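The excerpt is restricted to a subset of chains, each kept in its original location.
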């Protein structure tokens, strides 16, 4: 079976695994206070052109999101995101478990606009009953997002400006950031993200590591006490160097950017072929995730050799499916999928 | 100024104040373990035909809601309610502060249907990714609700059945229950509510007391440890007998039902008059709250002598206003309002 269902079906990128093996016989101080973690943090600060940023290594995305939101907000403050946002739709209420309400904004492509955020902020500021509602204080976006779409530099910059005007933190979930940076139409850099947000994370789990996300905090207000918060949350890995090592491997020789670019190129091939066959995606992204409403017979036919992620079955006999490439997708995998779809048509 | 803006603009009903005065020189055990509280609880159990119910006296509605939801649910479980439900719209994120997500269902009249609840329950049960979402476990309804509408006995009974079939608790917020029971078209009794829900509360603050709500727990699963939870939440009044005393005054001589009926009769007069003038309410309720989109000039004209609750101003120059009667609304107040509106038209 060839897996196109997600981008976390395989272990580590060879470069990552090699480095893990190499350092396995070493001995290191615990809890992320080790040379390997420091080195990786430096590489990341450099890649982000953010010399004063705090970099923390966490084990997974839901953990990073929940910990960051809970740590940043006071009890009566809430997070704002797209209705399809990962914290709203796929994390089992982790933000609410941390005590905070989410204001979910409607979105067709998983993105929210500066205008929506401004309206939300003004809605609170002008609310006649503002003591009776939560104060929006953090905007959560993901890029690429849950529908494979990417913010443009201008959109990020507008969001950033509105957030700063109204005193909201901008938090970018970069679980799939490599596949964003590698997209043919990506017009922002890591340094742009670092400059425009208050905190973001560079995803590892879906982009080459066994596990691990690198949280980058640029806003000083969010830095204090974070290691205590990590420990309290159960998010401080005893052998912290393991995550540092993996990010070191990804950022030393440009591996991170390359693996993203390659996966996107493969997704582009699939997009082009499906388009040629008249199958159009649900959302206009150019990253590694593509969502299609497929005829259920086609989905069935493909299921012999391919694993797609079936998101839902519609009333009119279609299935909404995700096709996902990743650093471990080969051109042969893509060839096989294309051949199978052509064959069916 | 004559206040029609809400039903909590005055102190206590005379019968309540009289009893508070009478017992003011007495001495009582603390924390609700006193004869006055026990007596009131007995009266309530009797009125509800629920001899085994636990009755707890709390100081306010948000407290009652937040405490009950938090105590009933396990960390990963969520509450379900109408989008306009009080816990979702007016309580500053208290349920989320307690760690729980709210699933808000769309509703035009503030009511949710058994079909909506069933769909929500099935949505979880059939969810392919059910580990990644919260489990709906409690349905919160208010009756009369935030738009002045009332559930019928059949609607309650359908909700109750669906909840029991799917293992959800049904919690009724009765902050304005007196005005529900007194409505001309009310077809349920306190005993019906006790039989059909797992827990509900009989509102005092808006129905004759200085403050205080009587929580009635009928489902045994929700009884254990509740006094500890109350104390922990800061919801156990040192002089608990004060709430017991007030509910005693309301339930001894039928005061509760009568004050609701009278307030509704006055609201009916307003409804009839406005209808005659061609002004139709936003929602079809027959309780003490009426919501109108008023021409803003009419609203301005009335604001000289009357306080209405201005909920919002619409783009087309209208205001959404609440007109609210209560136990302290006099027929003269109503006459004056009617005269003023007629005069304007």
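Labels for the chains are A and B, by order of writing; each one numbers its residues from 1.
As a convention for this text, a contact is a pair of C-beta atoms (placed from the backbone, for glycine too) under 8 Å apart; a residue touches a chain by one contact, two chains touch by 3 or more.
Quick caveat, the model's predicted, so the values are computed rather than measured.
Enquirer: Considering just this structure file, the complete complex holds how many copies of the sequence, given 2 are shown?
Expert: 4
Rule of thumb we're sticking to: only the chains that are shown with their structure count from here on.
Enquirer: Can you report the angle of the rotation that maps chain A onto chain B, using C-alpha atoms only, to the nearest 5 degrees?
Expert: 180
Enquirer: Nearest whole angstrom, what separates the Cα centre of chain A from the Cα centre of chain B?
Expert: About 42 Å separates the centre of chain A from that of chain B.
Enquirer: For a test of understanding, state which residues of chain B touch chain A in their complex under the given definition.
Expert: The touching residues are 75-76, 78, 89-93, 96-102, 128-129, 131-134, 310.
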